[in-house]
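Reviewing the structure listed below.
The complex is shown incomplete by one protein chain, all other protein chains being positioned as in the whole.
When the chains are written out, they are named A, B and C in that same order, and each has its own residue count from 1.
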Amino acid sequence: MKLHEYQAKELMSQYEVPIPEGRVAYFPYDAWMVAMELGFPVVLKAQVLTGGRGKAGGVKIAKTADEARDIAQELFGKTLVTAQTGPQGVKVRKLLVEKVSSIKRELYFSITIDRTIGKPVVIASKRGGMSIEEVSELYPEDIIKIPIDPAVGFLPYQIRRLKYDLDLVEQEKEISRIVSNLYKLFMDKDCSLLEMNPLVVTDTNHLVALDAKIEIDDNAIFRRKEIAKMRDLTEYDPDELEARFAGLNFIKLDGDIGCMVNGAGLAMATMDVIKFAGGNPANFLDVGGEATPDTIAKGFEIITRDPKVKAIFINIFGGIVRCDKVANGILQALKTVEVKVPIVVRLTGMNKEEGMEMLKNSGLAFSVAQDIKEAAHMITQITKPKKEENQTTKETNKKEK
Amino acid sequence: MKLHEYQAKELMSQYEVPIPEGRVAYFPYDAWMVAMELGFPVVLKAQVLTGGRGKAGGVKIAKTADEARDIAQELFGKTLVTAQTGPQGVKVRKLLVEKVSSIKRELYFSITIDRTIGKPVVIASKRGGMSIEEVSELYPEDIIKIPIDPAVGFLPYQIRRLKYDLDLVEQEKEISRIVSNLYKLFMDKDCSLLEMNPLVVTDTNHLVALDAKIEIDDNAIFRRKEIAKMRDLTEYDPDELEARFAGLNFIKLDGDIGCMVNGAGLAMATMDVIKFAGGNPANFLDVGGEATPDTIAKGFEIITRDPKVKAIFINIFGGIVRCDKVANGILQALKTVEVKVPIVVRLTGMNKEEGMEMLKNSGLAFSVAQDIKEAAHMITQITKPKKEENQTTKETNKKEK
Amino acid sequence: MAIVVYKTSRVIVQGITGKEGRYHALACRDYGTKVVGGVTPGKGGSDVDGIPVFNTVEEAVQKTNPNVSLIFVPPPFAADAILEAVGSGIKIIVCITEGIPVLDMVKVKRVIEKEGIILIGPNCPGIITPDASKIGIMPGHIFKRGSIGIISRSGTLLYETADQISKVGLGQSTCLGIGGDPIVGTDYIFWLERFEQDPETEAIMIVGEIGGDAEEKAAEYIKAHVTKPVFAFVAGASAPKGRRMGHAGAIIMGKKGTVESKYNALKEAGVHIIENPGYIGETIYKTLKEKYHFSI
Partner (left out) sequence: MAIVVYKTSRVIVQGITGKEGRYHALACRDYGTKVVGGVTPGKGGSDVDGIPVFNTVEEAVQKTNPNVSLIFVPPPFAADAILEAVGSGIKIIVCITEGIPVLDMVKVKRVIEKEGIILIGPNCPGIITPDASKIGIMPGHIFKRGSIGIISRSGTLLYETADQISKVGLGQSTCLGIGGDPIVGTDYIFWLERFEQDPETEAIMIVGEIGGDAEEKAAEYIKAHVTKPVFAFVAGASAPKGRRMGHAGAIIMGKKGTVESKYNALKEAGVHIIENPGYIGETIYKTLKEKYHFSI
């Protein structure tokens, strides 16, 4: 779960990490009030759960309270489009208004989990303010990576290394306190990412976290009640949210073939096989281990809400659940949800034959496929009837071997 | 550093480990007062830094306040002799007066460091109340040893194991809290031993630490100010204490040959070589890496305080410090301390010849030896002039090879 | 021969009295697996359809002498269950549980790093040696004993792959899912090494996914140490980009993690790439027959 900048800063502040003075504004008038209180100039920062908001126009400086109000008015409700958001962008609903800090140097600092070694790792650089991907490409020698052994935690010598490599000899006590406390925060709150970019040295030689980003391990939120409260449901796509409520994993895409699959790996592979057949998936949807009538119905409901969808591909590998039960689930679901587009079903696993019979005999417009490549072929025939199929079809005959 | 039972219980109580109600008594009247306050019967327990005090008569039960006062009167100043104290015993200076607990079962529980694996280890047994050495001899199958991985601490499954193996299903929450908190205490305070023997199940089915023992790692006391304050200097042998103040490591023994050696290993070996030559060391004394006139003088002072000492064996292996400097130190020391018994010196290492010359030419009654077996031979000649030396001397001639 | 699990494997099931644990303990036993005991704290002394249940793994180990533990314990307690198995001397641990907090797994990983433990999962379907021992939640009937070893990151894709391989008339020596979580017990390399040494295994199939750099590392290893034919499919060619990884995550990976990066690395190591997952069985069959002259 991503936290907003203001939430991340609130947490950091609880761990005695210095942050700029600031307040959240929900309405333009709030921005005016906060600016009056803090003094000028102030910076207004769109609180959206995506990177790259600066380039997208989500960060502005105001020299007067009136200007702050005007900028706020312009930002609220605006849609920011960044590389991460995709073309639909994200709406600005909150602003963080902060006093502008005087900056001498910008540093980069983060803690995350390095999957490869299975340990937390600190990443830091003298080159803050720019994206760390860019730094790692242009100045790889300026990136400091310090793995943390969870058996002993962050050690004094590692803080010394940061002190010397980031040129913070004067700020020794500050960086030491900040790093120790951030590591504690990282572990205490089950973070998966904790980033300050930039962490700045002010012109009075103090350290301040100018920007802050925190992501929390979704699997650990059950034991972090104080974090669970920070979830901002307004930032979620409504369909994805609805799917999640029903225990489904749904991601909207921009094609025309709706997909309903069990298992995330198989769902990805199903999208792949559609692409190779020349089609375009409209979504990623993993219905999970058990395909019940309820989850299948909810899947149909969400998929068919998209007017672009021309056909639905159901791909179920009956591992635990039997195919006749899945077929029954599909038929039950179709009683509650009206599906007007053709459906191609590929069912396999235990009791496959019975399941396929049930679907064929239902009187509904099912196409039943033997395997995924046949299913992909069938569904692209429906969505792109005029177009020649690509090379995958040439091999179809070989399948009997 | 060993803590008194009442100090150990105070610490445990801070970590929410249940202990019996009680107070320390410094005078017989205190015991009377405490007994009045707690109600009867009470138990009076001598606070001495040694095991086996119960067998030595250091633990008594009183049924009235007057009886408590009388017992206290008898215990104060009494000398308790146990296996651990040696014949000189220890004096009782404080009593812990506690309400008597009703006991259903007695358990054993401790945390210590297992040197072999380099980790803390929990040792527990259903058979509390008796010495754990005895249990391990008679009922080895009843001893539970659980090593703790410092990378993860004491784990829920380990608590479950204790719960089932110690038959504490009813006390699950209590044992879980006690064990977690004791492990925390062990780590927080740099303990080297933490023991409850017995930990009892009362007849209302609650757990109480009836006896408690804590030892703190001497090397870590510098960072545990609250523990440093608990040191009870009245419990130390005055000579050993004085030596320690001067940076020497001194242990009193009951022979007649005073020893002054640099290095603990060489000091032990020096005692061994004396024994093999038929002599009897009066002390263990390690003067440390640098033998300065001051430390040597203090060594002489403490050694010669013992009227039994008939001769002194100085054995210095000049590793870092040069032998002429050591010889000079000895001569300087002898100007400030009057030593009336003969001294045998074995000096070796850098500038050995110069050092030996200086001692020979000093006009003082030194015997100078070439190596430790010659030195041992010389010194036993002095202390046991009439007796034939044992087999070690037979080989002395071979030393030229 | 196969690898790691055999007819002789003796399995205990942690969390055996839960719904899932019970179902799969019995399904494994039905398949022929020696399920010798189960563990559920507080249920010691009872049994699950004849399988004795103990309060602690320690006790189960003493009484039933297992060498594998299969774990169905809910996420908040699963890391403790893994460490209980480790602490009780079990060397092969299969953890099915999905949703274990990452920091719990950081600790587990730190403990097993030096103990010579094989941890399969978490968030995995388990491991199976067809016709010998099934230790996991996979549908047993789709597997057929044969000469292909399969290593997969995903569960259902393991089934899909095994099914295609069975359908073209080939079979599997051992198949397993290494788990889909950020931190899992074993990587591809661990299994490649064992399959390379196993005389029964004649070819190896890798079923990867986008993200991380496990496939890139596997490629390096294959290049240096694997002589048997290796096939690979990596799921996610069509997945939308940039929706999950944070910046710091991205930098650890550098440019690794995309399907292209993985295929390039694997190709360079001589691995046969199967880009379209519809053709896994066929491609393996054809390649082994035509290129390696297998008599199938």
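Throughout what follows, a residue touches a chain if its C-beta (ideal position, glycine included) is under 8 Å from a C-beta of that chain, and two chains touch if they have at least 3 such contacts.
Treat the numbers as computed from the prediction; the structure is a model and nothing was measured.
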| item | value |
| --- | --- |
| Chains still shown that are in contact with the chain withheld from the display | A, B, C |
| Listed residues B:V59, B:V121, B:L241 or B:V337, member touching the removed chain | B:V121 |
| Residue among B:V273, B:I296, B:I314 or B:L347 touching the omitted chain | B:V273 |
| Which residue of B:E5, B:E195 or B:D256 touches the chain not shown here | B:E195 |
| In subunit A, positions touching the absent partner | 149, 151-152, 155-158, 160-161, 164 |
| Residues in subunit C touching the chain absent from view | 113-114 |
| Touch residues of subunit B, complete complex, unshown partner | 51, 83-84, 86, 110-116, 118-121, 123, 131-133, 136, 143, 145, 149-151, 187, 190, 192-193, 195, 197, 213, 215, 217, 219-220, 222-223, 251, 253, 261-266, 268-269, 271-277, 281, 284, 317-320, 348-350, 371-373, 376, 392, 395, 398-399, 401 |
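Just so we're on the same page, only the chains that are shown with their structure count from here on.
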| item | value |
| --- | --- |
| Central chain (distance from its CA mean to the mean of all protein CA atoms) | C |
| Distance-maximising chain from subunit A - centres being C-alpha averages | B |
| Interchain centroid distance [CA atoms averaged], subunit A/subunit B, Å | 61 |
| Subunit A: positions in contact with at least two other chains | 150-151 |
| Subunit C residues counted as touching two or more neighbouring chains | 107, 110 |
